[in-house]
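These notes concern the structure reproduced below.
Shown here: the complex without one of its protein chains, the others still in place.
Just so it is clear, A, B and C label the chains in written order, and each chain counts residues from 1 on its own.
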Amino acid sequence: MPVPTPLTGVVPPVCTPLTPAREVDVPSLIRLLDHLLTGGVDALFVLGTTSEAAYLTDAQRRLVVETATAHVAGAVPVLAGAIDMTTPRVLDHIRSATTAGADAVVVTAPFYTSTHPAEIARHYRLLAAESPVPVYAYDLPAGVHTKLGADLILELAGEGVIAGLKDSSGDLANFRNVITGTRSRPEFTTLTGSELTIDAALAMGAHGSVPGLANIDPAGYVRLDRLCRAGDWDRARAEQERLCALFAMVTVGTPTRMGGSSSALGAFKAALQLRGIIACGATAEPQVPLSDAEIEQVGKYLAAAGLL
Amino acid sequence: MPVPTPLTGVVPPVCTPLTPAREVDVPSLIRLLDHLLTGGVDALFVLGTTSEAAYLTDAQRRLVVETATAHVAGAVPVLAGAIDMTTPRVLDHIRSATTAGADAVVVTAPFYTSTHPAEIARHYRLLAAESPVPVYAYDLPAGVHTKLGADLILELAGEGVIAGLKDSSGDLANFRNVITGTRSRPEFTTLTGSELTIDAALAMGAHGSVPGLANIDPAGYVRLDRLCRAGDWDRARAEQERLCALFAMVTVGTPTRMGGSSSALGAFKAALQLRGIIACGATAEPQVPLSDAEIEQVGKYLAAAGLL
Amino acid sequence: MPVPTPLTGVVPPVCTPLTPAREVDVPSLIRLLDHLLTGGVDALFVLGTTSEAAYLTDAQRRLVVETATAHVAGAVPVLAGAIDMTTPRVLDHIRSATTAGADAVVVTAPFYTSTHPAEIARHYRLLAAESPVPVYAYDLPAGVHTKLGADLILELAGEGVIAGLKDSSGDLANFRNVITGTRSRPEFTTLTGSELTIDAALAMGAHGSVPGLANIDPAGYVRLDRLCRAGDWDRARAEQERLCALFAMVTVGTPTRMGGSSSALGAFKAALQLRGIIACGATAEPQVPLSDAEIEQVGKYLAAAGLL
Partner (left out) sequence: MPVPTPLTGVVPPVCTPLTPAREVDVPSLIRLLDHLLTGGVDALFVLGTTSEAAYLTDAQRRLVVETATAHVAGAVPVLAGAIDMTTPRVLDHIRSATTAGADAVVVTAPFYTSTHPAEIARHYRLLAAESPVPVYAYDLPAGVHTKLGADLILELAGEGVIAGLKDSSGDLANFRNVITGTRSRPEFTTLTGSELTIDAALAMGAHGSVPGLANIDPAGYVRLDRLCRAGDWDRARAEQERLCALFAMVTVGTPTRMGGSSSALGAFKAALQLRGIIACGATAEPQVPLSDAEIEQVGKYLAAAGLL
């Protein structure tokens, strides 16, 4: 299905449930998709960072897209990450994801290799020329170690190379420059991936959000989105603050024992398991599993948010 | 063939010649392999950073390994990079490379995702448990944005998890701690990827080198290696300094127009083309091609070194 | 005079006008102070980053504080930066600034030396124990290369060690955690130094702003502040966007010729000179001066904003 231009609302980056043997748990994934659709989300983003795309093999990635597009069956658009180091490898992922039915692809700047802005622009131009579906730029400096500056985004938007931006940089000033700079292109989509400042981004004019925590509480994020659209900023802030308190679950992992990804994705998946949505909270290797005590902490966050 | 323990000498990271359409140019690759073998190198490292592994598709990667192992036919060991973000994806590359005949694999720390030392250790342990061939650790902070500290390497070496280290960090102090810390494990291999300080690394006790510039002048690097082994440090230094002057070709690319990878790999491939070894100097997308004037500069470096 | 608890409103980081010989231009500074007071600002922050504190000698720093406190004479509070590498050196600056009449001091984490969170906490505790005036923490990762996490700030706020936070990190998510985490301490002040997202920070509950651009247009920032306080978010956003457009003047400097500080501070001072407020637009050494053409660009920004 064509992706709306612009795409608005809540677009959760869908977690990828795994079995204890670290295979994609398709029945759990389907339950999670239903949970999100029931929550009222406007589109789905599979194979993002929260989806552990960096950890999934090509076969697993394809299975995720196929499962999502088949199950969702056009109810909402399905965007798919095409996360890899450089243009030729990303093109392979775009082919795989679109063959599997993805309605759009989401792509970061090149990484691992040293990168120049001219090379980043060339990357997106080459991808757009080959991709059968719209390409969204994905700004994730924490992962790729370069920043997509507003100038570059506006240039690529002006050429029609990219259909939108998913900003997960935490740099709202730069994102604001993109938002105001693309007002004259109403088809260009601006999505924030910063789940703690969605009210602020929507107040600036962003079209929607890609909150990892929406896996756990999609209805909350949809509520937040609708309050922002209605200009009810006081209640929006209250809802956002409730979600910020819930988001603190990402810190349950002990920092001397694991990194931020193990802790955050471990907490999300533990929460989904505790809520009965997925069968197993395992994260992909080499992430370190949460301990029982850490999982118990996740439960307390859920309980405090009335989600258990 | 089994890789010697330790592996010693010159192990060039083999450039991957491409056609103008950016397909692997197999005849050129074979000529390059012959050029390196004729130069006297002790082993080959395909699919490293200099090989543009980050840019090659899975099919291209496999073709490179198959071509190399078939052509070399056991004359020297063939190591293959298995460069990807996390354990499950690296395992797929290990399977592909070893099926294609690689004698060992070379693997970085996880990247893109945030990483903790405990997760890096877990990564190598899981890989070693599954790999049919020895696993070498590859320290490349410029690409993966974490550093493999000597403590971690010594721990993994002590467990027999890794067979050696390729150090491309430029941090000779840490590398020295690995070299001296593994003296009691004579089977553990220490290779430097810093082509400007090979004499220093060998003087400290490193077993060998992985110099990208050896694609252009393998005989020079073999000479340097043999002088070091003979303890002829004065002549070694003179040879190293000659190679340092040649290495300056990596700066021919204009920094306002391209990044370091485009410039360095562009120069290496231009040099190989100018020397008549490969048919086309193209680098993979989205790297920016050298201009004619920049390629002319490469030629001057070759001429100054007596290689044209 | 005692600083209000919390301190609210607009607290511009006062530029330091220099003569062509790079001495503090006291008459220009006094005119600038009057310009700011006339604009309605709520307090003044001298010796901040925008004030070029990093470039001023100790004698110049003292002259600036003395001039400001004498001229302002209690009309509004005067906060002074005490910017130096470590505790003992910062204490000297605190002594100097408070002897010269500063009502509060603003201090970053230690820099130049490698720093641990425990050492940052110790730093602030030692300063607070010695300082005769309140100490505000200054989060400036771009300058000091460490981040003041919300946990650390909340701990120090809870102990009464710091009176407030000036957040110039651009990380609104962390700042929000400080804002909501100190709601139960109504005397704790939260100020944003990010001039492009002040509406967002105030909507989250921040008490005020420290916008460098308020040197040029104090009335605009006061208007923005009052609109936010009145909950008139639509007009606040419009005013903020007008100021964002004006702020783009910081990019006039050619990046191949100078760094970001030369460009931004050069533009601010050129604007103040063009507006007739200061006599000379010189920035401190070793910053590179703007060219005539670049200064002309600054004039166009002013004209577009109706400030010329």
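Simple rule for what comes next: a contact is a pair of C-beta atoms (placed from the backbone, for glycine too) under 8 Å apart; a residue touches a chain by one contact, two chains touch by 3 or more.
The structure displayed is predicted, hence computed values, not measured ones.
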Displayed chains contacting the withheld chain: B, C
From B:19, B:177 or B:254, residue that would touch the chain that is not displayed: B:177
Residue, one of B:1, B:204 or B:219, that touches the chain absent here: B:204
Contacting the left-out chain in the complete assembly, out of B:244, B:279 or B:307: B:244
Residues of chain B (touch criterion as defined above) contacting the omitted chain: 170-173, 176-177, 180, 194, 196-197, 199-200, 203-204, 231, 233-234, 237, 241, 244
Interface with the unshown chain - residue positions in chain C: 22, 49, 54-58, 60, 83, 85-89, 91-92, 110-116, 118-120, 122-123, 126, 142-145, 257-262, 284-288
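In this text, only the chains that are shown with their structure count from here on.
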Chain-level touch network, classified as line, ring, star, complete or other: line
Averaged-CA centre spacing for the pair chain C and chain B, given as whole angstrom: 49
Mean-CA-position distance for chain C and chain A (Å): 35
Touching two or more other chains - residue numbers and ranges from chain B: none
